[in-house]
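Just one protein chain is left out here, and the rest sit where they should.
So, chain A:
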Amino acid sequence: MQMIKYMIKRILMLIPVLIGVSIIVFLIMRVFSPDPAPIVLGEHATQQSMQEWRLANGLNDPIWLQYVNYIKDAMTGNLGTSYYTKAPVTQEIFSRFPATIELAIAAIIFASLLGIFLGVVSAVKKNSIFDNGGRILALIGVSMPIFWLGILLIILFSGTLHWLPSTGRLNPLYQPTQITGFYLIDSLLTGNMNALVDALRHLVLPALALGMYSMAIITRMTRSSMLESMSQDYIRTARAKGITNRRVIRKHALRNALIPIVTVIGLQFGSLLGGAVLTETVFSWPGIGAYTVNCILKSDFPVVQGVVLLVAVVYVLVNLAVDIIYAFLDPRIKYAKKEG
């Protein structure tokens, strides 16, 4: 019950967050972006046709009025129409968002599994060759630019070895019937194994490139958190009780070290959603990141506003999920005002 109350409270807090985010992105787009009229109307646009277009799209109204109109429409689920493609913004976003989510999940799974493993090994075998190896890998991960790593992976695995495809999300000839928009799930649901294998092959390189930085951060956080947890008295007690080393590490040390690690994973996942721009560009991954950058360059206000709102919602929800996982990991954490 307490948990549900807490969740409702957190979800209600989304409202001020979204209002704040929408005001900021609305102002930034209108103050700093170039005029969309010449972009939309093209090379043959005249001063007069541009003026008429601006009028028809409400861009000559005062900014506050434009904002009020936008929010009114947004409340009814209408995020407007893309200036450039004339397609509804919701359709433009939702047709691309599953690709970004799929990539971000694959990247965070790779980053978490490898990061936690390396972190634990580094901490347990402190100052050994494994520790140094793990730390060097983490250093490489944080310092190597994604686009460069992406291009290296393409040159090696696609260009030279021809093992994996270099671009895209799926060979269009294997396209599974669209159910959720996630190719891995759709191909499983429809039993389309060709599509599943092909989608996985396409996913490997971008997920590696995107997850590398997060992997490094998670490795470092796991290592330091584990070192701290291993120096606690309860570890010595556990060892004194004669519990096997493996069990001490898994049940006593890692479990207690997990809270900051989960926080980092949550934050990393949030930033992967918004930060996949470079990876999506290098691998021509049809997600929302590269598309949004194009829309910013084209001053396509409605799309940019829609994407920012969506990412804000997902970010808040991911953080909420992280907070709830805390309660699962550490029974001492309870989300209630009073303890009974």
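The working rule: a contact is a pair of C-beta atoms (placed from the backbone, for glycine too) under 8 Å apart; a residue touches a chain by one contact, two chains touch by 3 or more; residues count from 1.
Methods note: contacts and distances are computed from a predicted model.
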item	value
Hidden subunit of the complex - UniProt protein name among "Tryptophan synthase alpha chain", "Circularly permuted type 2 ATP-grasp protein", "Heme-binding protein A" or "Na(+)-translocating NADH-quinone reductase subunit B"	"Heme-binding protein A"
Of A:Ile154, A:Val248, A:Val264 or A:Val304, the one touching the omitted chain in the full complex	A:Ile154
Chain A, residues in touch with the chain not shown (by the definition above)	3-4, 7, 34-35, 38-47, 49, 52-53, 56, 84-87, 90-92, 94-99, 101, 105, 151, 154-155, 158-159, 162, 165-170, 172-178, 180-182, 190-195, 281-287, 290-291, 294, 297-299, 310, 313-314, 317-318, 320-321, 324-325, 327-328, 331, 334
